[in-house]
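Here it is, the structure in full.
Missing here: one protein chain of the complex. Every other protein chain is in place.
Let's look at chain A:
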Amino acid sequence: MAEIATLWRPRGAWDLYAQIGRHGRRDGPAGLIVAPREGLALASITAADGAGDGLAEAIRARFGLSLPEPGAALFSGETGLVWSGPDQWLALAPARGDLDGLGAALQNLAAVADQSDGRAVLRLSGPDARRVLEKGVSVDLHPRAFAAGRTAVTAVAHIGVQLWQRDDRPTYELAVARSFAGSLWSWLEEAAAEFGCEVRASA
């Protein structure tokens, strides 16, 4: 079956879409910097009924972080927990395998499902990052309403997305179901064209 083995190659979620280089407006510095985040470890965590403090303790032991309140995202370096619904969180870590054993560690406290191949994540920065996002989301991203450490589950161009803000420059990260990466990219490329968009290698 060697001939089949040659057909299957791992491919990043954004490989077909986010081509490295400059897109949209050519003059001046790029308003939006896009860095695909390939190779992350992602897992969804859904609390068991009545898990309460036990889950919070197990999470603290594993990540050194508390469970984020609704609308909050907590990071320690590149590892983090992002609230994604009542009693639900998305765990992120920089490399595949980093979240191995999480299901066992949270046994009877939460349901854990690997999302590493299920979600595609982009990092968005640059002087116009907020203005680009504001064209797509109906969430107020102004600093008075949304800041580093905040997250929103919402939709862009009818595509369900989860976004969170990493720092005050501002830098955002956007997660989308992997099969929607192409559709989201066609929106993002169009929305960013007026500001100029630079795609960099995976962060």
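Going forward, a residue touches a chain if its C-beta (ideal position, glycine included) is under 8 Å from a C-beta of that chain, and two chains touch if they have at least 3 such contacts; residues count from 1.
Methods note: contacts and distances are computed from a predicted model.
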Would you mind picking the UniProt name of the chain not drawn here, from "NADH-quinone oxidoreductase subunit J", "Spermidine/putrescine transport system permease protein", "Glycosyltransferase family 4 protein" or "Sarcosine oxidase subunit delta"? "Sarcosine oxidase subunit delta"
Any idea which of A:L32, A:A47, A:A110 or A:A152 touches the chain not displayed? A:A152
Given the contact definition stated above, which residue among A:G24, A:G54 or A:G71 touches the chain not shown here? A:G71
Out of A:G39, A:G52 or A:G160, which is the one that touches the chain we can't see? A:G160
When the complex is taken as a whole, what residues of chain A touch the one chain not shown? 70-71, 84-86, 138-139, 152-155, 160
